[in-house]
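This part shows subunit A:
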Amino acid sequence: MMTQIVLLIGFLLSLTGLWGLMTRRDLFRMIISFSLLDTGVHMIMVGIGYVKNGTAPIFDEALAPAGAVEKVVDPIPSALVLTAIVIGLAVTALMLSYAVRVYTARKSLSVEAVKELRW
Partner candidate 1 sequence: MIKRLLIILTLTAIAFGFYPLAWGVEDARQLSPLAAGYVENSVEELGTSNVVTAIVVSYRGLDTLGEVTVLFAAAAGVTLLMTSGNPERRKKRAASRGKDGKDGKDGKDGSEGGSDKARRQGSELLAAGAAFLFPIIWLFGIYIFIHGHLTPGGGFQGGVVIASAVLLIIFADCRQELGHTVLQLAEALSGAAYVGVGLLGLWMAAGFLDPRFLAAGEFGELFSAGAIPIIYSLIGIKVGAELTGIVDSLRRCS
Partner candidate 2 sequence: MNAILTKALYTLISLFVITNYGLLLGGTMARVRAKVQGRIGQPVWQPYLDILKNNFKRTGIYHGVMFYLGPVFRLAGGLGTYLFIPAVYGSAVFSNFSFSGDLLLVMYFIFFGQLGMALGAGQSGHPYSPLGVSRGLAQMTAFEVPFALAVIAVASQHQTLSITELVAAQQGGILNWVAFTNPLAMIAGMISFLGMTMGNPFSVVIAPQEIPIGPPTEMQSSFLGMLQTNRAIFQGAKLVLFMNLFFGGATNIVSMVVKTFLIYLYTVVVGASFPRFRTDQSIRFFLGVPTLIGIAAVVIQML
């Protein structure tokens, strides 16, 4: 149940991102929509990793290494999502600087300003 909720939210988020990407006219808004898409995907990844009433896979007083297998969530998606987040961050940064550049070159942030190349 938990998984499905997370997944649904994740997918909704991604679709929202796509929607914004395709409809918002402002470049920065498009970038924001893009990070929405990313976040949605990350949520999906986390949701996949969830195990029924499991806890974080970190051993401490509460969680002894022995027999931890039944008590923890899947650590792999967490590891992957970590990487994915950082990569998303990098892409967003680069996108932003591109947007800035487009603005300085075309004096406009409207998506209509980036239609020089076509056909």
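Criterion: contacts are C-beta pairs under 8 Å (C-beta built on N, C-alpha and C of every residue); 3 or more make two chains touch, one makes a residue touch a chain; residues count from 1.
Regarding candidate selection, all candidates are chains of the complex that A comes from, given by their letters.
Small disclaimer: the values here were computed from a predicted structure and weren't measured.
K.L.:
Which one touches subunit A in this complex, out of 1 or 2?
P.N.:
Result for subunit A: touching candidate is 1.
K.L.:
List the residues on subunit A that touch candidate 1 in their complex, please.
P.N.:
By the definition above, subunit A touches candidate 1 via 1-4, 7-8, 10-11, 15, 18-19, 22-23, 48, 50-52, 56-60, 65, 68-70, 72, 74-76, 78-80, 82-83, 86-87, 89-91, 93-94, 96-98, 100-101, 103-104.
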